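One protein chain omitted, others in place.
Residue numbering begins at 1 within each chain, and the chains themselves are lettered A and B in the order written.
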Amino acid sequence: MSLHIESAKPEAGTPRARISLGIALAFIVIAIVVFCALFGASIAPDSPFTQRLEVGDAPPSGQFLAGTDLLGRDVFSRVIYGAWTALVGPLVVAVGAWVIATVLGLLSGYLGGMVDSATMRWVDFMLALPAPLIAIVVVGVVGGGYWTAVLVLIILFTAPDTRIVRSAVLEQRPRPYIDAARALGISKTRILFVHILPNVLPIVLAYVVLDFAFALVNLAGLSFLGLGVEPGTPDWGRMLFENRTILFTNPVALLLPAFMIILTAVSMNLIGDWLFERLTR
Amino acid sequence: MMRSGVLRLILVRLAVAVPLLLVISFGVFSLVHMAPGDPVRALLGTRPSDPETLAALRERYHLDDPLVVQYGKWLGQVLQGDLGRSINGNRLVLSSIKERAGVTIYLLLVSTAIVLAAGIALGMLAAFRRGGRLDRFVVMFGVFGISSPAFVTGIFLLYVFGVVLGWFPTFGAGRGFLDRFWHLTLPSLALALSIMAIVVKITRASMIEVMDRDYVAFARARGVSTTRITLSYILRNALIPVVTAGGIIVIGFLANAIYVEVTFALPGLGSLIVDSVQRRDIPLIQGTTLVLACFVVLVNLLVDVIYTLIDPRIRFSRVES
Partner (left out) sequence: MTAIASVTTSQPLPLLRVRDLTISAGGHAITTGTNLELARGETIAIVGESGSGKSLTAKAIARLLPPAVTAAGSISYDGQDLMALPEREMRQIRGRRLSMMLQDPFTMLNPLMKSGLHIAEMLRDRPEFRDRTAMNAEVARRLGEVGITDPDVAERMPFQLSGGMSQRVAMAAALARDPELLIADEPSTALDVTTQAEIIALLKRVQKKRGMSLILITHNLRLAFSTCDRIYVMYAGSLLEVGSARAVEDDPFHPYTLGLLLSEPPAEKRVARLIAIRGQVPRADEVAGRCTFADRCDWAKDKCRAGMPPLIEQAPGRFGACIRRNEIAAEMRDLRGAALETATVALSAPPSDKPLLRAANIVKEYSGRSGTVVRALKGVSIEIGPGESVGLVGESGSGKTTLGRTLVGLETPTSGAIEIAGIGASKFSAMSAVDRTATRRTIQMVFQDPYSTLNPRHSVRRSLTEALRTIGRFTKAERDARVAELLREVSLPESYAERRPSSLSGGERQRVSIARSLAVNPKILVCDEPVSALDVSVQAQILNLFKRLQQELGLSYLFITHDLAVVRQVADRIYVLYLGEIVEQGSAEEVIARPKHPYTQRLISSIPR
């Protein structure tokens, strides 16, 4: 599922005009999603769990802004509550994968030798795996839902991320300022953390944000296949899975969570591209 | 000289691919057998759990042997072309796969065609009109495409063209060529759109990079014709990163094909694997995973060969070394 990671590398010559306006909107979207995740309980008009079998899958109305699902639950409230799983899991995946990848990448890139070849062999192996398939099978068979999915994604994301950190380190390593530090007798640890790390961190930071977007999409995908969160959890991906059958009766029950997935992922991707541009040149 | 280089490359890659497939299949095998819950229960499915049936199952799946021995026996059968029988419906796994493969292959072929044609063309156009309105649109399309997986795109396509406009059916794969075409248009489009974004993005970025290269400026300075510069200088060099990303793209196709098949309720390999996982149908999980993994590994091998053919630097250095 680490599918887009490297291909999503922000590109040169992205039109400027888009950035300022788009970035402002992206930050606003993320702020709203974060607000919903933290204070969903106080702003949601209704409990996301209250079932009204007599109402069923009703289209939007004054009482239910986005209508109700098959069990008569308020779709709008469920979407607000869904912000929580849309934020926490991706955040843990992105930060977790990058913490591991940064340590591994720094060590293998700077130390070289056995450490490097062992790490790279592992990375090559992981990259040759049909990752999405593995994720589906592992999460499906092992069970454990959301957090198993988070763990599997961390493992799958770590490999390509390690490669990115390593190549960033390799880019810095032959530079004269590193040679100068070595010639001065500055210790390896200090070179690694005081000299190389600050030059690699901006890249990592931008990629954390980009990874967040991929993790969101992938976690939603697993939930959509019925493999992620527990049944009944208000989660955008899970809502797509549960409401597939009511496309004709209350399409909003599908379109709204689908729209939220895209909106959040697009915002994170825009912010990631923008950070990359700002921090690395 | 060139042929032997490519041949050697294929052999080297196969030497890596075979152990990889073994590791994947063994991983899935042991995962399924060590997962929480008694495998016999899972294998039993909906049949009554009398002691005789249980014993028969233990016997048939060699469950009393150590895991490695079980795997060896399973592998032996697989090599003879026997993937076992599914628990639900007790059908040959291989025939289930054969039956389902058609839809998936069709989906992949059509969407690959769309992605290669439209993706590369759009990326090129955007790069040529860099900074212009079309370029901005394409960049935005790229961000949206990468942010929306096929199941989300699929739902929007379904709603607009299936529900609101009613132009296309909302589920099933259809029978006969025309009907199938009609049924699979939206799914192919959903699959293509989600992958196209990556191809467009890489093509655009690498075109822009190549257009700034000295050899392009030098070709212009010599008055080389525009067509020739575009094809032999820019496009040929710009496509190398696209081919290099082939592996990522193939895996992307597979992941999104699974989503698309589930979204549109199509009887393909993707929905087969999801079904089997949801029902914990062990033989079916193992068989389908193995076939899909083989597919990915083989396509990656093909991508590698193409890459070697178009980039002489790789070819020559491999041959010389």
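Definition applied: a residue touches a chain if its C-beta (ideal position, glycine included) is under 8 Å from a C-beta of that chain, and two chains touch if they have at least 3 such contacts.
The shown structure was predicted, so the numbers you read here are calculated from the model rather than taken from an experiment.
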| task | Can you pull out the displayed chains that the omitted chain is in contact with? | result | A, B
| remark: Filtering A:Pro45, A:Gly112 or A:Pro198 for touch with the omitted chain leaves A:Pro198
| request: Decide which residue listed in B:Met34, B:Val69, B:Val164 or B:Ile310 touches the omitted chain of the complex. | output: B:Ile310
| Which residue among B:Arg13, B:Arg100, B:Arg130 or B:Arg280 touches the omitted chain? | B:Arg130
| field | For chain A, residues in touch with the removed chain | value | 175-177, 179-186, 194-195, 198-199
| task | Quickly run down the residues of chain B that touch the omitted chain. | result | 130, 212-215, 217-226, 228, 232-233, 236-237, 310-313, 316-317, 321
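What we mean here is this: only the chains that are shown with their structure count from here on.
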| Across the complex, what residues on chain B touch chain A? | 16, 20, 23-24, 27-28, 31-32, 35-36, 130-131, 135-136, 139-140, 143-144, 146-149, 151-152, 155-156, 158-159, 162-163, 170, 198, 201-202, 204-205, 208-209, 245, 247-249, 251-252, 254-255, 258-259, 262-263, 273-274, 277-278, 280, 285, 289, 292-293, 296-297, 300
| message | With touch defined as at the start, can you tell me which chain A residues reach chain B in the complex? | response | 1, 3-4, 6-9, 11-15, 17-18, 125, 127-134, 136-138, 140-143, 213, 217-218, 220-221, 224-227, 240, 244, 247-248, 251, 254-255, 258, 261-262, 265-266, 268-270, 273
